[in-house]
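For this depiction, one protein chain was excluded, whereas all remaining protein chains were kept in their positions.
The letters A, B and C name the chains in turn, as written, and every chain counts its residues from 1.
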Amino acid sequence: MADSTINIVIGGEAGQGLLTVGQILVKCIAKSGYSILVTQDSQSRIRGGHNTFTIRMGTQKVVAPKEAVDILLALNKETVGLHKSDISSRGFIIVDEGWGVDENICLKVPFGKWGADGSMNICALGVVTALLGLDRKLVLETMNRFFGSLDEQRLQENRAMLELAFSWAQEQSISFEEPTPSSYALNHLVMNGNDAIALGALTSGLKFYSFYPMTPATPIGVTLAGKAEETGVIVEQAEDEIAAINMAIGASFAGGPSMVGTSGGGFALMVEGVSLAAMTETPIVIVMAQRPGPATGLPTRTEQGDLEFVLHAGHGEFPRAVFAPGTIDECFHLTRRAFDLAERFQSPVFILTDHFLSDSFRDTPPFDLSSLLPVTPGSDTEAQSSPYRRFAFTENGVSPRLLPGSSKHLVVADSDEHTEEGHITEDLTIRKRMVDKRLRKQDGLIHEVLPPDVQGDKRPDLMLVSWGSTRGAVEEVASHLRSEGERIKTLHFSQLWPLVPDKVLDHFESARDVVCVEGNATGQMARLIRRETGFHIEKRVLRYDGLPITPEYILRGLSVTGK
Amino acid sequence: MADSTINIVIGGEAGQGLLTVGQILVKCIAKSGYSILVTQDSQSRIRGGHNTFTIRMGTQKVVAPKEAVDILLALNKETVGLHKSDISSRGFIIVDEGWGVDENICLKVPFGKWGADGSMNICALGVVTALLGLDRKLVLETMNRFFGSLDEQRLQENRAMLELAFSWAQEQSISFEEPTPSSYALNHLVMNGNDAIALGALTSGLKFYSFYPMTPATPIGVTLAGKAEETGVIVEQAEDEIAAINMAIGASFAGGPSMVGTSGGGFALMVEGVSLAAMTETPIVIVMAQRPGPATGLPTRTEQGDLEFVLHAGHGEFPRAVFAPGTIDECFHLTRRAFDLAERFQSPVFILTDHFLSDSFRDTPPFDLSSLLPVTPGSDTEAQSSPYRRFAFTENGVSPRLLPGSSKHLVVADSDEHTEEGHITEDLTIRKRMVDKRLRKQDGLIHEVLPPDVQGDKRPDLMLVSWGSTRGAVEEVASHLRSEGERIKTLHFSQLWPLVPDKVLDHFESARDVVCVEGNATGQMARLIRRETGFHIEKRVLRYDGLPITPEYILRGLSVTGK
Amino acid sequence: MTTIDDYGNYETAWCPGCGNFSILKAVKQALADSGLAPHQVLIVSGIGQAAKAPHYLNANVFNGLHGRSLPVAIGAKLMNSALTVIVESGDGCNYGEGGNHFLAAIRRNIDITMVVHNNQVYGLTKGQASPTSPEGFVTKTQPQGVASSPFNPVTVGVAMKAGFVARGFAGQVDHLADLIRRGIAHRGLSLIDVLQPCVSFNKVNTFEWYQKRCYPLPDDYDVKDWEGAMKMTTQWEDKIPIGVIYQSDRKTYEDHFPLLKEGPLVDREIDRAVIQQIMEGYR
Partner (left out) sequence: MTTIDDYGNYETAWCPGCGNFSILKAVKQALADSGLAPHQVLIVSGIGQAAKAPHYLNANVFNGLHGRSLPVAIGAKLMNSALTVIVESGDGCNYGEGGNHFLAAIRRNIDITMVVHNNQVYGLTKGQASPTSPEGFVTKTQPQGVASSPFNPVTVGVAMKAGFVARGFAGQVDHLADLIRRGIAHRGLSLIDVLQPCVSFNKVNTFEWYQKRCYPLPDDYDVKDWEGAMKMTTQWEDKIPIGVIYQSDRKTYEDHFPLLKEGPLVDREIDRAVIQQIMEGYR
């Protein structure tokens, strides 16, 4: 797949400051106007092992990771051996001259001479930014801002090191033509999926976030905790996931927009709470960041293996909505939509992400916050007559939700089947009516469902179906194949549930060949589509080794499925 | 629906000894040769309220409950008002003459005169058994056996009371013709679904049962605890459901066939453990006795609302089997099959029942235990060479399972993705192979799947599809409709997963009209069938008010669905 | 001025003679004596016989899952500090299924009052052993008697230096009502473990059994003396002290967060400017 993007892989041990240099580099590149997309691959350990931080940069929007490596920045020798086979024709490797590595595509840096042991990553940063032809001042400023909290002395040292490396690199004659300048991403934001979800939640009026640490969702809690005091949000690390979701339900019942974040194993412990939220009709937003299972599985890798689990989590029958963002922009806006639906339909709403998207830094245009309103929890107190009936039977199934203590009206909610007043009942006629009332809310959710995103030819040779984080990879594959003259359509789901047949069926029938692309082993989305539309997608490109789906992977897969 | 069965409803408050008189009566009737089927309807309280214990008796096998009441045995006045509208043409009500109830269909019993306050239920027993023309001696013996543990004095009193009432009743002239004698159920066993599951587990070699009390599964633990010492089974009430399933997994890992029992809310807490069992490939049998949800719902009522929940419970992807017994015989034999499959495929296997079946006493022919072998946990130690690889890659995905301590071989299991030796790994090539290995076991499960039970016409006007506890009601409806000249086919699933399309698709296409009968509000089985076979069942008869599905209910439903 | 009548009188699903009736009365009395109107109160319960209590009085109610009343109460209290939040549930609910939340709640010391109906048995599910059932206690699921030693919530509460640890007895309603009132008045987590006869399933720890043993702590008892309190908590077999066993003025959870001192969080407007600033941080 020939393309003009540059793929920079920084490799080394955990604890070598990969993330630091990576994040600064990303900001420098974006500030210089290039679009960027980061893929992080790390092991479940704190020191040692082998991790990579991969930045793909381009003059136009970068939507997916790529496999071929153009610049390999090796922070340790092991990295060279592990990745040199991926080096592209024009690519090269940045190494320490001291390692005695002898590839003809090596740029040997005198890290040793510079006494850079502690700050090797800073020097490396200088070398790469110089080679990319970035502006020295911009790089220095970006680094300074990043290290803002450090003491002046350390900052000085870092600056010195960077200058040294930068100048050295500029003098090297190396056959790497600088990328053509771009202004695409000038003053874009740089954030990952977790950041965008946190920000989306804050703009929605989030007041309570509870969690129990679990990769890859933990950073949402970290981000929110850092802003808790200034934004007026309670961020509570619970004793376990059961407490986390029950606290959030309590906080939401009391009137605060509430969210929890976790991954598969932690979510498993929240399942009973999901059913409680549904029964008490308490709004709650649940971020479920997938990682490979079963059980503990691969804690620091990615997968899309929990679609069916989330779709059916919780005993009993009740409405829900499930979103699966595929971009930073969707992480932000779908989180907002989740809060809105949770509040208006008094139901649990899910945001289904995965490890890849969670910590994939990307550039994105800033959001116009002025136009974005927070949700207003609860119904109008004045409008209620006595006796107040929290679960009054209504046409659309949504009953007036007062907040306890906000008026003289008493608010009663019960996990048992209950009367309109919320009190426990065993009246089976009421039972049936309550089930019907709750399920009627599903119609409202259906009415507001986001149709899948459809791109490309009306009557394609091939239609690619995807959901969530694979969006970009599929788009890229589509345009690549089109460039080769094929007629391609893409159908991408950013909302998985409710799934409305009439919005999609025609598309399926329009295609000569349909392939479903999923990050799991059994094709869960394909099954769901058949269940809801009757259309049977037989060809699949599936990945379940813990790595994100790349355009190259899909193309290889397509050649196998024999499309 | 005209039929020759007699429907006896005993109604009264919790704590009035309903269950006692009910159970004795059931035994008396069965011992007299009649087939019986019990439906219990009780509120979630210990004293007061209104409960019923309904016995349907017949000269041929009784397979379902019925609604029309032939004998209403009212232990309190309230009962009369609540049920008199259900009295059949030939039916009548047994009341206390003291209540001043004045229905012309009343048999007024002088309970007061007899000073029967404490033992009203015993007197009632005498009256009913006499009216049914049962043998006095048989009734006395049955009662004695039931009260075996009581002191002689109490036994005496009970006997006296019974005799008194029995004689009195015999002298009453009441237009109720005794049922024609039957020898159908002579020396049948009388047990409910929970009993049969417990017995099936014992014959399978059960060594460990852990649970946290939850209706309707609790009685399984009660039964097993009562036999624990003599059978050599550990019955452990855990601190919570999470502990329950993890203990069972530990016990199974150590070599003891293990089972847990719970209901929806408790199972929600076991979901993570299900995924653990799958990842560590530890055999486990999970009894999931459904009750109406969401959340606490209706603790003492019935529903089939958790099919999809159980089918997808657990994060990550792994094989499982799900059984849904519909009769006492199936409760016994499918439990045995569950243990067998769990052991041979080293996977979690589910038994999905519901409140109705759990405590529905029925007569069933005794099981020939001599021919039924227990499972033999673990693989042959001798066959293993060093280093032993617990998770060795094999063709069918099943690896040799040694028991820790049974040999010098070390047994290592891990909830993380692991090597063949069972040690934690982040090697993504191994990851993929391990997923494939685990999923290959699904093929074996498919190979051994029980096809649905199919009865009736090849090309029917109507095919009724059902699963689990509704089996009998559907059968009865079918034969009723046939008697009216309609061509009916029934397709009943006693195993829900795996679901093999080619075993069922033809049947669907053979029918002019297909209706799915389910005890839930959304038609979960119908959805599953469409997902797996592509066949879309549009007509449904659903029930979700907490009561069991009766033949009458189905017939009413059919007339509405307009079949 | 509120009276006990403001809290209403409702039919219950409890057995005649159950200890729950007097606990319900004591709770109502305590709320009235605290001068609280029903709408200022939120009672959170789990599932069990005890957990039905909030349905039998006037207040805001969240009757949640078995074992999970504490986390719900904590979430609600943090969101609206103006509410007086009471957790009312059984021994199985709070010390069994909810044991982990019990430990965490003591450590957090949020201003919530726990009233635990401790009948030493699982009532609603028909009489299995609870964490507080005595060793050897025979039930249908423990036919050879309970093999574990009983959980003593008061001992653990004091050991962990909970802010307010008390034991009451359903047989002494006024004394109990006063304990609950003091628990409500106390800032931080208050635990009131209430000995409650279950006439249907606990034939060991009957009304008389408790009556014979329970005695109020002497006036000169020092609730601040931790060592003395620890020792006191071990009294059980023949004498059972009731009253406030330990009290400390530990910092509450709320004290740690300036945010929580600015009045109920639920009333706070969100500040767009701050969020704008946060977003700018991602440039």
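Couple of notes before you dig in:
The definition used in the following text is that a contact is a pair of C-beta atoms (placed from the backbone, for glycine too) under 8 Å apart; a residue touches a chain by one contact, two chains touch by 3 or more.
Values in this document were obtained by computation on a predicted structure and should not be read as measured data.
Put simply, the missing chain touches A, B, C once the whole complex is considered. Note that of B:Leu82, B:Leu138, B:Leu155 or B:Leu189, the residue touching the chain absent from this view is B:Leu189. Contact with the chain not shown here comes from a single listed residue; of B:Leu82, B:Ile105, B:Leu403 or B:Val454, that residue is B:Leu403.
Taking the complete complex into account, B:Phe367 is the one of B:Trp99, B:Trp168, B:Tyr184 or B:Phe367 that touches the chain left out.
Touching residues on subunit B toward the chain that is not drawn are 31, 187-191, 195, 199, 202-203, 205, 207-208, 210, 227-232, 234, 236, 238-240, 242-244, 246-256, 258, 272-273, 276, 280, 366-367, 369-370, 374, 377, 403-405, 407-416, 422-424.
Interface with the hidden chain, as seen from subunit C, comprises residues 97-100, 103-104, 107-109, 131, 144-145, 147-152, 155-156, 158-161, 227, 230-231, 250, 253, 256-257. Think of the hidden chain as still there; on subunit A it touches residues 15, 43-49, 212-215, 218, 221-222, 225-226, 228-229, 235, 237, 239-240, 265, 295-296, 299.
Keep this in mind: only the chains that are shown with their structure count from here on.
Looking at B-C and A-C side by side, the one with more C-beta contacts is A-C. Computed centre separation for the pair subunit A/subunit B is 44 angstrom, with centres defined by C-alpha atoms. Mean C-alpha positions place subunit B and subunit C at a centre distance of 37 Å.
Within subunit C, residues 47, 65 each touch two or more of the remaining chains. In subunit A, the residues touching two or more other chains are 242, 272, 276, 280, 414-416.
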